[in-house]
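Following this message is one structure expressed as structure tokens.
One protein chain is absent from this view; the other protein chains keep their places.
Let's turn to chain A:
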Amino acid sequence: MNSVEGLLTQIRGLSSTASDVLSLQNVLKQADESLHAESTRLLPFLDQLDPSKHSLGYLYFLEACTAGPVTTESASSFVLIIARFISSCVAEQIRLAPDKFISVCKRFKDQVLSLEEPLRGVAPMLTAVRKLQSSTEHLTTLHPEFLLLCLLAKCYKTGLSILEEDIFEVDQPRDLYLYCYYGGMICIGQKCFRKALELLHNVVTAPMSTINAIAVEAYKKYILVSLIHHGQLSTSLPKYASGVAQRNLKSLCLSYMELANSYNNGKIADLETYVQANMEKFGSDNNLGLVKQVVSSIYKRNIQRLTQTYLTLSLQDIANTVQLNSPKEAEMHVLQMIQDGEIYATINQKDGMVRFLEDPELYKTCEMIEHIDLSILRLMTLSKKLTAMDELISCDPLYLGKAGRERQRFDFDDFDSVPQRFNI
């Protein structure tokens, strides 16, 4: 007890300036073990500390408190305490002990989920993410936790706000896979298929040394979303996908590849029979909703193909070609597509004719100028980052070793290999 009291006074004394906080951190690291030993009795001491001033000390105490098993009654009180802590803590102090903060937040998430109230956790977790990340381009371990809470609480819009930011730095590869996978699911929920495709693509092409389950699930969803959004699936992965993924992913998602094949043939009846046959497989992957959307999107795809052949067409003809039941249904589909901006057409209701038009965007407006200007600026920053990375990797000894081995040898001098190490 004395040690705890002594620790408390030290925390209160040393939390004012940055150098004090650093020395406090050393003290706390040494006292960590003793804190964990007394984890059950630490709860009342928390009231003596102020989370907004003594964030680091409070964090250590909190982490020790929550280390042990938690009962459901104490869970809700813990949830309140942690939520209050997250909203009032000081970001600089927390960043000194990021792993402790992450473990506290993870336990927070577990408790919230055990209470079956994920909505309570969304806002505090968002604050936690913002306080932990050193810049908006930094992906922390808390990002996927936050997205998971959003998914379970079904508040997709909050999740979308985080997904808008470009990520350049990642702490752990597993964070990236989970983040992009959950992010893809959120976007599918919001029907932003373009962004979902982008995120799922990131998972599938991320560097990985062995195949992992997240990538396999992501690839299944990727196939489905690609069919919905683009109407086709590119069969080969791009060259920046890891070799592991290129070799193994397709064989692990065979039924989905079959689905894509029958989609490409364009015959709706075949597609539907195939889906019926594999219903439970899709269901076990929780992809049934997506598969149904794929089936309904095949009508859209066929109508879009019509725009490339015909200038005007009657509703009856559309219904026949696309294998819809009646011209009324065809009209509904075409109307929906015009509203979504997927085709440009006018429907003449008097004689039931549809006229397909060109893209009316003339690229003459000031808004377009601003849009292009912004895109150019973004490209410029991206280009700078890419050149910096290119230079970094050119100096990487691993790259130099392999590149040196494979270069062409035209002269006897070229047979000297690139030095792997400089022995001075």
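Here is the rule we go by: a contact is a pair of C-beta atoms (placed from the backbone, for glycine too) under 8 Å apart; a residue touches a chain by one contact, two chains touch by 3 or more; residues count from 1.
Everything below uses one rule, namely that contacts and distances are computed from a predicted model.
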{"item": "Listed names \"DNA repair protein RAD51 homolog 4\", \"COP9 signalosome complex subunit 6\", \"adenine phosphoribosyltransferase\" or \"Coatomer subunit gamma\", matching UniProt entry of the absent chain", "value": "\"COP9 signalosome complex subunit 6\""}
{"item": "Hidden partner chain, touching residue among A:S114, A:S161 or A:T387", "value": "A:T387"}
{"item": "Full-complex contact with the absent chain, from A:E92, A:E169, A:E258 or A:D373", "value": "A:D373"}
{"item": "Contacts of chain A with the absent chain, listed as residue ranges", "value": "207, 209, 239-240, 242-243, 362-366, 368-369, 372-373, 375-376, 379-380, 382-383, 386-387, 389-390, 393-394, 396, 398-399, 402-403, 406-410, 415"}
